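In what follows, a structure is listed as structure tokens, so that the remarks can point back to it.
For this view, one protein chain was removed and the others were kept in their places.
Right after this comes subunit A.
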């Protein structure tokens, strides 16, 4: 607002120049009308004066003529005799008649004369009596001695001194007349009577009228001359003014155009433009709104001759069909909108802040339109007395268009500058080349990346610098571009010094305003660092994924181990408690003497022993496992034959097999099965395997086979059964400690689930391996143990087996 403030005050000099030097056509017209009116009035006054004077002259002449006529008649009448005709009785006398005939003759001699009469003084001064009257009509005839009614006749008294006439015409139904009087004197000069004569005014008035008509005609002619002259002068002056104004407007337009080509800040440009526009149009008060591209509303951008308060009041409402402010309406309609004084639709409260505009201003708002889109609005305010004519609006519209072009140019210039500085400072390579592949432009980044310090890139071919592929015979870039119309992706840059690096580029066609393809533009960046980084990230990611997988695996194993451990504890507790129940129960019975015989007591004691023995087995299993866990299970390995151990294990299980009604078969070769073994531990292994086989087989057979495999030299011991088998999914769990196939309480076979774990460990400690196969639940089970054949000098394995620690 502060900058605008100074802007609105500065131009007052220029502002004063325009309107005072260039009065409006209206002013001129008003002035000439006034001058013409004055001239016409003056002419009228002159004509009137002359006419009045001439008319007075004519009137005087008429009076003199009437007075002279009266004097002539008076001279022809004898004074003494007239004096004698005072009374009525004289009528009919010869003397009287003679006089009357004389008088009648006199009257008839002059057709203008209406009446002729002789009067004698009455008894009082100013009173007159008729002596004689020259009228022949008896009905209106007066008689001698009748009193004379003077009426309005004022000059009759003057007749005593000499001939005279009335100043004014008298009038009755017969017409108007002028009365004249003359004294009748005796020989001594005394006035004895007077003669009155009434002369009709027709002739006199006719001449007066003739004169007045002439005067009027003369005046009208003069008026015509005056008006014509005035109009002619007005026209000349107007044309001259218009010519001046045209020159002025043209100069102003020129100035505006010149301002519009200047560079500088947009706001400065707008301010100078408003100056030029104000000078060109003669309207001092202006506002320029710019359309905010984001919000779409008009924002006050520059003003001229509008003070701060007025600027504050200028806030156009949103652009739209409902907009009430003239600027917004103009912006929406994309055409000029004017307001005339008295238009009540919009009040301009702000205008009150500017006395020379007043509260009821004329307004003209003109949009600046670009591509059917309003980009700005130029608004002018004028006092109620200055109306916007069609010429004004056209001029303002023209100015607005100029202003719009200027603003657009500034925007384009700043965009160009931005673009140029971007191209200079960016790290991206920008390379322009023509349709023949010759480089026309390369920005500093491209020069740094591709050229050496001495040579530029101008004029070089792109195909030597950018390789779509390094393979021999690959299509050059230009061919690819011609084929595909563009390129986007990675390629290899080959610098002037033949150094290669990978780059990611996009090549597009550059099109001029008319859509002609004239060149190619390549934008790209060196991605060698990025590629290194990507490789590194890739390998790190893979490492992390591997570690993560291992952790996940370990975690799963831990969770599983924890679960099986809890399960194992519960099962172990159960296995320990079950025989204890019998031990405690039977002991209680004996203790409390609730026995019926000595044999029963013995039976109870046996039950206690058997249960305790079972308890011992369970405890031993657990202890063995604890040793296996700790890696402290000591084996006394020696070279020897495995056959006796196998036979002993079979015999130990034979009773149980017999009891269950299943066959127990054994196949061993005739030659000894020499291997490294701890006979007690091997027996434990076989007992466990055979025990399981018998336990899980309800019918059919259990078979143990042993043989020596020549190559590689190994001892194979296989235990097969036709029992319940093991589901495929469970087979892997069998050699894991604490695990049993069926963890629920409906388990049909008792045991701690430790046997196979201990067995596997023992087999491994003897240098062997163990595996289990089953075709699935219900198809029997086959367990295979493989041991190395004993060799002379084989060292005893007493060291701890590493695999024990990890499981």
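Rule of thumb we're sticking to: a contact is a pair of C-beta atoms (placed from the backbone, for glycine too) under 8 Å apart; a residue touches a chain by one contact, two chains touch by 3 or more; residues count from 1.
Everything below uses one rule, namely that contacts and distances are computed from a predicted model.
**Q** Can you pick, from "succinate dehydrogenase", "Glutathione import ATP-binding protein GsiA", "Carbohydrate ABC transporter permease" or "Response regulator", the UniProt protein name of the chain not displayed?
**A** "Response regulator"
**Q** Touching the absent chain in the whole complex: find that residue among A:574, A:632 or A:663.
**A** Touching the chain that is not displayed is residue A:574.
**Q** Identify the residue among A:607, A:643, A:764 or A:784 that touches the chain left out of the display.
**A** Looking across A:607, A:643, A:764 or A:784, the contact with the absent chain belongs to A:607.
**Q** Taking the full complex into account, find the residue in A:523, A:582 or A:727 that is in contact with the omitted chain.
**A** A:582
**Q** Could you list which residues of subunit A touch the chain missing from the display?
**A** These residues touch the chain not displayed: 569-570, 573-578, 580-586, 588-589, 592, 594, 607, 610-611, 744-750.
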